[in-house]
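Only one protein chain is missing from this complex, and each of the others stays in its spot.
Let's turn to chain A:
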Amino acid sequence: MSDSTTISRRMFLGMAGSAIGATAIAGNLPSMPPMDQPPTRNQPSIDADSFKEETVEADVLVIGSGIAGLFAAVKAHDAGAKVLMVSKGRLGSSGLTPFGKGVFCYDKQNASMTPDEFLAKVADSSIGTNNPVFTRQLLDHSADRVAELREWGFFDSALCFESFSKPMRERDIPIMERIMMTHLHKEQGRVVGASGFSLDHNTVFNFSAKTVILCTGSGGFKASGFPLCDLTHDGTIMAYNIGAKVTGKEWNDGHPAAAKNSGSCYDNWHGQIEERPSTTSTQINHHLGVDMNYTAYVSGGPVSMGPGPKSDTIEETTADVPAGPYVPEAFRQSGPPPQPPAESSGLRALFAKDKPHGPPGMGSESVGGSTAGMAIHKSEGLVPIDETGLSSIPGLWASGDALGSYMSGGIYTQIGSSMAGSAVQGALAGEAAAKASRSITPIPIPAEKLAQTKAEMLAPLKRESGYSPAWATQVLQSVMIPNFVLYIKKERMLQAALAYIEELKEHHGPMLMASDRHHLRLAHETMNMIHTAEMKLKASMMRTESRCSHYRLDYPDIDNENWQAWINIYKDEKGEMQLEKQHFNQWPKFA
């Protein structure tokens, strides 16, 4: 057990005081009624009026404790800032980081491609949707980040808590875990802090900070078979709510799940969760898009793909399917991905000939939708206005999957680049935020704003009747996950789905109930999913073409005349969601 965790737990114990006794009693009472029982009035097991407030200050507040958050915190500390990490989960065991087993490492000396060749091939695969500034960062910095991870012991264990704790402990960087963040605060045009509540006791935490780095990952619709049910785009929606621009919502990660035990992430990962991570070298693909979903849409199931015992059925399954999503010529393949040598563990081992496995969801008969609600890694999140991941709100950075950096563009290109990209971007954001913090005078968060925040945060606990987050989530899943909505898109169905989602947002969202802190967390996560669904539908309707992982049956071709552009989404002064085009060549140029 690391010192940092011990510190945070002591901190909790000290602050919780009598609340802990209440927790113990409350814990054994029935919580929200199960879905198979008739609805009852909300009878909270905790008292919303008993929540205490604590204020915590830092120069740089890092929200999230995956690999982006780790590097953001470490590098901000090393650049001289007083750093605080806050997380909904635990260091190294929340978000997608614990499951990322391949880390891309660009070795300048021995790489099979020059940087120019690499950039050209990524641009080819992503059909121009990538931002070369962020693609290039992978080549410049991934080896340094991998070297640090190796020094901390990351590649020596299947579990990353200990290796992540090492640099945090050495620097004595405080971590506050199991806090659900719900609000960012903006004063005088800049971010000044954030608020959230503890999952362990009745405490609201108000964080005052000079700068904030969102390392909150991406998210999905709590679909089954992929380990992102704790990710609901929390950071992105908090930032959207204070006016930040968001991008990438029309892209889709197309991962299926294994048909057998389709709800089990562990089974879907083929036991890879228990394997040590390893590095990957240059191997650029055009992956995780809509191909399997298109095949299933046209022909029906079952569909199988990738290395495995039934891979010889691929041609039979796909032979009669009319041409669907465009794949650049250099990336067309009907068989499994190329197979690197089998001697190493982790991602490489997945492709080893002696293992009848594949990447998650592949290598056997599959069902779709396991990552529903998530876009391609690094394509969605806050719009960066510079190469460090600064957002359109002064003082607010994002990195990793919370940043719409378009490192790969609208399709997954380089294997292992998600983990590496999060490490690289986290480090750059940490350094930049620390540097910026030196010249910032803290702006206090007004008391009335904190009071309003607390009221909004705890409102679901106070509703005697309404709707359970589980029910609203199931409605959302039933509307958004079927393959004729977000995977194979057409105007009519997108409009129909939007009508449901707007109803959920406007009518049911404000009536979500919570009986305890767990369900309070679910209520906020559900609202974040509803906002995300609205963004995904509107962006998908706006993009009247097909490209990469965005496929419109009614606009099946690439439209280079009108769509050499990303879509940015923001909340206007009236609180309405607005969408705008940002042309690929209009991103700021940096030296």
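Basically, a contact is a pair of C-beta atoms (placed from the backbone, for glycine too) under 8 Å apart; a residue touches a chain by one contact, two chains touch by 3 or more; residues count from 1.
Basically, contacts and distances are computed from a predicted model.
Hidden from the displayed complex is a chain whose UniProt protein name, among "NADH-quinone oxidoreductase chain 13", "Cytochrome c oxidase subunit 1", "ABC transporter permease" or "4Fe-4S dicluster domain-containing protein", is "4Fe-4S dicluster domain-containing protein". Considering the full assembly, A:S264 is the residue among A:S50, A:T114 or A:S264 that touches the omitted chain. Taking the complete complex into account, A:A470 is the one of A:V133, A:V327, A:A470 or A:M542 that touches the chain left out. Among A:R521, A:K538 or A:R552, only A:R521 touches the chain that is left out of the view. Of the options A:V56, A:M176 or A:V367, the residue whose C-beta touches the omitted chain is A:V367. Although one chain is not displayed, its contacts with chain A can still be listed: residues 1, 5, 9, 20-21, 23-24, 27-28, 31, 34-35, 89-90, 93-95, 98-99, 158-159, 161, 177-178, 199, 223-225, 227, 229-230, 256-257, 259, 261-267, 273-274, 293, 296-297, 300-303, 367-370, 372, 470, 474, 477-478, 481-483, 487, 518, 521-522.
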